[in-house]
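Note that one protein chain of the assembly has been removed; the remaining protein chains are unaltered in position.
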Amino acid sequence: MVIELKKNVSKEQAELLSKTYNAILFKEQEGFVLVTSSKQKEITAELEQAAKKVTVTSSDIQLAGKEYVSTKRTIDFGNFSIGGNTKNTLVITGPCSVENETQINQSAELCVSLGVKVLRAGAYKPRTSPYSFQGLGLDGLKLLADVRAKYGLKIITEVKDFSHVNEVIEYSDIIQVGAKAMYDQGILRACSQTQKPILIKRGFGSTLQEFVQAAEFVLSGGNPNVILCERGIRTFETKTRFTLDLCGISWLKEYTNLPVVIDPSHAMGFAYGVSDLCRAAVAMGVDGVLIETHPTPKVAQSDAEQQLNFEQFTSLYHSLKPIAQAVRYNIV
Amino acid sequence: MVIELKKNVSKEQAELLSKTYNAILFKEQEGFVLVTSSKQKEITAELEQAAKKVTVTSSDIQLAGKEYVSTKRTIDFGNFSIGGNTKNTLVITGPCSVENETQINQSAELCVSLGVKVLRAGAYKPRTSPYSFQGLGLDGLKLLADVRAKYGLKIITEVKDFSHVNEVIEYSDIIQVGAKAMYDQGILRACSQTQKPILIKRGFGSTLQEFVQAAEFVLSGGNPNVILCERGIRTFETKTRFTLDLCGISWLKEYTNLPVVIDPSHAMGFAYGVSDLCRAAVAMGVDGVLIETHPTPKVAQSDAEQQLNFEQFTSLYHSLKPIAQAVRYNIV
Amino acid sequence: MVIELKKNVSKEQAELLSKTYNAILFKEQEGFVLVTSSKQKEITAELEQAAKKVTVTSSDIQLAGKEYVSTKRTIDFGNFSIGGNTKNTLVITGPCSVENETQINQSAELCVSLGVKVLRAGAYKPRTSPYSFQGLGLDGLKLLADVRAKYGLKIITEVKDFSHVNEVIEYSDIIQVGAKAMYDQGILRACSQTQKPILIKRGFGSTLQEFVQAAEFVLSGGNPNVILCERGIRTFETKTRFTLDLCGISWLKEYTNLPVVIDPSHAMGFAYGVSDLCRAAVAMGVDGVLIETHPTPKVAQSDAEQQLNFEQFTSLYHSLKPIAQAVRYNIV
Partner (left out) sequence: MVIELKKNVSKEQAELLSKTYNAILFKEQEGFVLVTSSKQKEITAELEQAAKKVTVTSSDIQLAGKEYVSTKRTIDFGNFSIGGNTKNTLVITGPCSVENETQINQSAELCVSLGVKVLRAGAYKPRTSPYSFQGLGLDGLKLLADVRAKYGLKIITEVKDFSHVNEVIEYSDIIQVGAKAMYDQGILRACSQTQKPILIKRGFGSTLQEFVQAAEFVLSGGNPNVILCERGIRTFETKTRFTLDLCGISWLKEYTNLPVVIDPSHAMGFAYGVSDLCRAAVAMGVDGVLIETHPTPKVAQSDAEQQLNFEQFTSLYHSLKPIAQAVRYNIV
């Protein structure tokens, strides 16, 4: 149950109600909000009196659900927005990992040349083996900060585990919670304490219900700026790295109020399929796509097989506009 | 190994070679073809002498593979074609089951009014419970034949098990091998004895490798007209009926020479997502889409939740053309 | 709803009721039985009058469910039984495929020497590739009949598709419906017309609900002798061939009245794990285990990697008795 309290309810009163009713409390612009378990279906007189609006919810998808807010949330990036009524599809690109200054500058220049506004690159890499390249860490974050200053791009980079969450929140414009960290409450709670946009990647073994419930940790901590990112789930099929779940995108669009972004690169795992899948995503009217590119994919220190080279990406990028137009969206 | 024999090799010679080398033999327009296990990598002098062309293959995807024929096969339907260089995306629609004359006539009239050329409807339904509606059987096939005669549409209908395969081959223009029958060699071998197009649906628990190998049963029996249809695989996600595997479509396009059709209706299982998924499929440049429609979905005797009503389908249909154009395909 | 009719209800009356109420009709020793869809929850006065007992069921698991018969069914093999109160665990062994007379005789001799009563071997092989060994077909069935006559063993062999179902029913003592044929209504209906035991293997992509509903096709056709066989499901894990679903066995024991058999050989796909998994199955108190053995696994024409040699099987066999005793079962 989501209970939006009246504007005149004081912080002390709100905290008392939160304790009494075992509810999570957070503050929005227009006042305090309490969220109880969705199992709670009836409200007491005391709560009723303090409430401006009460939403009974059918599952623990509460703040993220259409039952609570029936229109899509808008995420504002300063010079542009996605979600809401914008009909914008945001293109994000960049290498899997920031490897060195030259490589990341080349990637930034690709963005600038095409008009891409957001650069992605990982500094902390959640590799499954300790014997692989683990990313540049804080040095990587600093390189990304330099690129932002130099090229005027927004930066999105991934937090891998709680040990460096504060650094990523500090350095990045959009904080990416990686697929392997999707359940990490330490990270999610830290992300709820900022107002920067949080892009949560779906765990490859995670149900849609769990995926959206991960967003609830951020939303119920007071950060309304959450974007969901589908990047493929693990199935019995092994010819491709993962299986992109576009049926899941349809479900998210129908039942949640969060913008959705699609990452075809990790789903496919091979460069050859990325462009087709990206076009499919755009034709669905999604809020963004996230595509891995590298100046020289063959020598990439991670995900070498799935990154597009600059020529492939340029060709893909130009093909997206007419598809977006066909479904009345704009590429931004 | 695929061994195309010289035109002057006689039937007797070909049969002898087939026996000697434990190879499957079939006849194409341009002569006999032998196919051994793909484990065989070297050819004898005797075979070499009889051979026009020899293709060593890396797996038992042989006749269907790009290693053997590097361009997409063309499937000819008389008044139109798909595959090859046609850049055509075929729209197929109709109800899950043929239920009665009125319903199937209404469905046919929808097709005619929009210019849709192929009508789908099931007569034999592979239900998982014996206590559900099982389809009209032969009476259903006869209703479909009447509709073809009356409206000039092509008919596609499903064979469920071997017991009625000959009736379906006789009555239908395109024979659909259902997802639950994909491994059925009795059916596949019967389908190899006709020249009518065979649309094989991927089993929801079947790998891409097995899927294409099912096509090999038909191709190696002498019917070159095989279409592959992705209709969703079974995964841990249960919010949607199945998970449409568009990564798999990218793989099929990269490694096989067969046209591919997508069925978003069975994948999604709910009408609300079908249109978005269908647009995604068209944006990938597929050879066809197969969408379930019903005059009154709520009263449908099977798959009630996933069938579009005529208004929804009409709106979807009109949205496909600009997307197809954007990827330089034509809706037929 | 399962409606057991009174003994004095005539065939004509029963057939009329079956038509009127759209119910499946079959005959048991004690009279006629009608089965409607499980969605039907209320009975008319007319049916009530003709009924001896009425069972409302919560899903289309009806005749196979504990709601209908709360005790496990007994399957009688003449000289021994399983299920019911027998606490017997039946050991079945033999090669994947019958390959030739010597091989199948050796396998039979292994059985005789240890006291194993049922020999398995495939004559029709449901291979996924047309270019692999496809089994000896009818010749294989004849070899199995010879072995039965010579060694006094029961034979279990698989029906692959409907085209040869009658031969298998004629030649085999237990008819195995293969995992790839589990949904095949042609086969299931044919199996309902005999009284021989039918062992249905779970499709590797099939839910437990569908698995048991396959049994309903046989049971509702009048053959009460159905055994369920778990042989591994397809998951994302590829180090082993399939994933043996022993949680599923617990569910089947809790909710159905059918005996269950476990096939660890196909689940594992490698000889090294079969013995451990077989012991696990016996410790669960199952009604049978089915283990692939071959005189010389390395040269087997199918499933070479997963078959135990005779020494391995003998050692395994001797280890089963103390485990069975520990859970108060008997190895038969």
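Lettered A, B and C in written order, each chain numbered from 1.
Please note the rule applied: contacts are C-beta pairs under 8 Å (C-beta built on N, C-alpha and C of every residue); 3 or more make two chains touch, one makes a residue touch a chain.
Fair warning: this is a prediction, and the values are worked out from it, not measured in the lab.
A.B. asks: Just one of B:K154, B:K180, B:R234 or B:R279 touches the chain that is missing; which is it?
C.D. replies: Only one listed residue reaches the unshown chain, and that is B:R234.
A.B. asks: With respect to the chain omitted from the figure, which of C:Q13, C:T55, C:T74 or C:T207 is a touching residue?
C.D. replies: C:T207
A.B. asks: Any idea which of A:G203, A:P224, A:P264 or A:P297 touches the chain not displayed?
C.D. replies: A:G203
A.B. asks: Please output the residues of subunit C touching the missing chain, sorted low to high.
C.D. replies: 205, 207-209, 232-233, 235-251, 253-254, 267-268, 270, 272-273, 276-277, 279-285, 319, 322-323, 325-327
A.B. asks: Considering the whole complex, not just the chains shown, which residues of subunit A touch the missing one?
C.D. replies: 24, 35-38, 60, 62, 126, 128-132, 134, 160-164, 180-181, 183-187, 203-206, 209-210, 213-214, 216-217, 220, 234
A.B. asks: Contact with the hidden chain only, please: which subunit B residues?
C.D. replies: Counting only subunit B, the missing chain is touched by 234-236, 238.
What we mean here is this: only the chains that are shown with their structure count from here on.
A.B. asks: Could you pull out the chain whose C-alpha mean position is farthest off from that of subunit B?
C.D. replies: Farthest chain from subunit B, going by C-alpha centroids: A.
A.B. asks: Rounded to a whole Å, what is the gap between the Cα centroids of subunit A and subunit C?
C.D. replies: 48
A.B. asks: Report the inter-chain centroid distance for subunit A and subunit B in whole angstrom, where each centroid is the mean of the CA atoms.
C.D. replies: Subunit A and subunit B have C-alpha centres separated by 37 Å.
A.B. asks: Could you state the distance in Å from the CA-based centre of subunit B to that of subunit C?
C.D. replies: 32
A.B. asks: At least two other chains touched by the same residue of subunit A: list those residues.
C.D. replies: In subunit A, residues 235-236, 238 touch at least two other chains, as defined above.
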